[in-house]
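Shown next, in structure tokens, is the structure this report addresses.
Only one protein chain is missing; all other protein chains are in place.
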Amino acid sequence: MQVRHEKFEVRTSGKGTYEITDEVQAKIDKSGVRNGVVTVFVQHTSCSLTMMENAAPAARRDVERFFEELVPEDANYEHDDEGPDDMPSHIRMVLTRTSESVPIVDGKIQLGTWQGIFLFEHRRAQHRRQVHLTIMGE
Amino acid sequence: MQVRHEKFEVRTSGKGTYEITDEVQAKIDKSGVRNGVVTVFVQHTSCSLTMMENAAPAARRDVERFFEELVPEDANYEHDDEGPDDMPSHIRMVLTRTSESVPIVDGKIQLGTWQGIFLFEHRRAQHRRQVHLTIMGE
Partner (left out) sequence: MQVRHEKFEVRTSGKGTYEITDEVQAKIDKSGVRNGVVTVFVQHTSCSLTMMENAAPAARRDVERFFEELVPEDANYEHDDEGPDDMPSHIRMVLTRTSESVPIVDGKIQLGTWQGIFLFEHRRAQHRRQVHLTIMGE
């Protein structure tokens, strides 16, 4: 049994979902772990993680639109000194996920047929987002 | 320290919450791991995982009703070619969980008194859902 840490950066260009499945698999390949779990962790409070249907772009747009309406920018937030998209970003992060743990078998991440891992960017401006992977296994 | 993978199938018959706590405990028993963590992972994007109060069926119905109202079927989704319950299923999945990690002590999953682990089915039709467990420990 071993523990391997890996990091990578995601450059985002505005609100939306960015698939990171390939980057996660590449780091698993590099680690040499064949059998275990990868824990994906985003080190931010204004973006988050989610699993998502990875084949239908329209489905992703519907998810994004749902969050725009559920957590609107113009909701009279008390904390508004960093712009109208700041407070909604924190709430959307709370409603989604920060860590996700996925099995690894024979060196491959065990996602379902239509599953992808996505970074969910909630800010309008460009950002560099840090994703930390911990790969435990043998 | 060892890693054990186990899988089981949940046959669902429409929207609702299906408790899987006993299946998870049975797989821990089979694994022989006495001390560690079980990571529960659902390999789908139209059903999800959640913890829930396991003693009160009315509480479960209230949770299910809440999601019916928060993510309605008739919301004019762009992605609607798989039926009116398809897009809401993806959004409800994003709002709940795909993986959950629970401690194991003395061979027993360490849930609180009222906690159960549930598969949350978001589609109307019957489905066979795959749950993957990774049991790590000693």
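In this document, chain identifiers A and B correspond to the written order of the chains, with residue numbering beginning at 1 in each.
Assume a residue touches a chain if its C-beta (ideal position, glycine included) is under 8 Å from a C-beta of that chain, and two chains touch if they have at least 3 such contacts.
No experiment lies behind these values; they were computed from the predicted model shown.
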TODO: For the chain that's not shown, point to the residue among A:12, A:31 or A:101 touching it.
DONE: A:101
Task: Sites on subunit A contacted by the missing partner chain, in the whole complex - done: 1-3, 5, 39, 41-46, 70-71, 75, 77-79, 87, 90-91, 93-95, 97-99, 101, 130, 132, 134, 136
Task: subunit B residues touching the omitted chain (full complex) - done: 1, 35-37, 50-53, 56, 58-59, 61-63, 65-66, 70, 95-97, 100-103, 105, 110-112, 114-115, 136-138
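What we mean here is this: only the chains that are shown with their structure count from here on.
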Open item on the list: How many angstrom lie between the centres of subunit A and subunit B, each centre taken as the mean Cα position?
Closed with: 20
